Every structure is written in structure tokens, then in C-alpha cells.
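Heads up, one of the protein chains got dropped from this complex, but the rest are sitting where they should.
Coming up: chain A.
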Amino acid sequence: MLSVLALTSVVLLGIASQSTALVVNTDSEKHALVGSDVRLSCSFFSWQWTSPEVSFTWHYRPDGAKDAISIFHYGGGEAYPANKGPFQNRLEFVGNPSRRDGSILIKNLDFGDNGTFTCDAKNPPDIGGHPSTIRLLVFEKVPVQAGVITGSIIGVVLGLLILVVAIYYLMRFLVARRVFSLSMSKHGKKGKGKEGSQQKQKPKVPLVFISF
């Protein structure tokens, strides 16, 4: 009995400690045009109340480099963008820490800004958790979304096909109705020549032959 109690309490503690881990959420990839501004959003989920000592830290690792540098820190109610480095004077804090939002805005993008951004948030006493990364891709011109052209070509062709088939059957129906109404007005009862030859036969294997 005691051992069952001990086991249950261990399991519950395990679940409880798991649930107090902080979870940081960001986009996984962000596309932007050269010269534009991009907002890198970061928010977190935590079981604790938002503490006044909540902190956000952003690191940046350029494509091809091995080390990340710190570019931004928010703590103790103040935002501290790095005053040296590649994002000097280009970084702005647009988040709302009381709403658990630690997003930053990078202005006037350049091709050298391609890289991986890491957001790390801490909400004392909840300080465990994984930082989350965003990959920034800077383009000269925004590429077409995967599958847009594919889907539109397929849709247009199939749509045309259905349209052509519908028009064909409509024409046939209209012509048949015209012929039918003409024959009805002329003869009245003798318009049934077709059904004689289509009697029910024993189903046979259909045969084909080649002739030019």
C-alpha cells in the first residue's frame, strides 16, 4: 500500500515538474524581401503567473557561422538591443512582456541577415525549457508558394474539360429536344424508330478490328 502511494506521488511529481517547464513558441521559418522590415515573434507558455522579472534573449547565428551572438535582451522591465554588431540601430522591441510576447522587429533587411535566430524566455521561477529557433530567409523577390502554379494549371485544365463536356451534352440535349418537338408536331406517334434496334441481347465479348 505504501509502495503504491510512493509510486503515485513520484509519478505525479514527475508530471508536475514536466508541466512547469517553460515552452517557447516561434515560427520555424520566416521569408522576407530585401529592404523590408520583418517581425520575429516569440511567445512562451508557462504554468506560473507572468513574473515582473520575465526576460527575453535573442541570439543570432549567421548562415555558415558556428557561433551565435547575442543581439537583444529584455529584462527587469527594460529592453536592451545590442549597441554593437550587425543589427545596430536596426532592432526594435515590439513585444508585450505582460502578454508573454517577446517579439522584435528588424528593419531594412539585407542579404547578410540570412541566418538562425534563437529566442530564449525565462519566467522566474520557471526557468527550465528549450529555446526556440527561427530561420530567416531574405529574398530578392518573393518566390511563389509551392504548389500554387501546379494547382492552378490542373484546376484550369480540368475545369475546361468539364466545361467542354457540359456544353457538348447541353448541345446534344437541345438538338434532341428540338428534333423531338418537331417530330411530335408533325407525326405525333411515329417518332420511335430508335428503340427497335437496341434490344436486350445476351452480353457478348466485344470485338475490335483495325481498319484505316
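We take it that a contact is a pair of C-beta atoms (placed from the backbone, for glycine too) under 8 Å apart; a residue touches a chain by one contact, two chains touch by 3 or more; residues count from 1.
Heads up, the rule we're going with is that contacts and distances are computed from a predicted model.
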Listed names "Beta-1,4-galactosyltransferase", "Insulin-induced gene protein", "Delta(3)-Delta(2)-enoyl-CoA isomerase" or "Peripheral myelin protein 22a isoform X1", matching UniProt entry of the absent chain: "Peripheral myelin protein 22a isoform X1"
Per the touch definition above, residue among A:V10, A:V34, A:A65 or A:L158 touching the missing chain: A:L158
Contact footprint on chain A, counting only the chain that is left out: 143-154, 157-158, 204-212
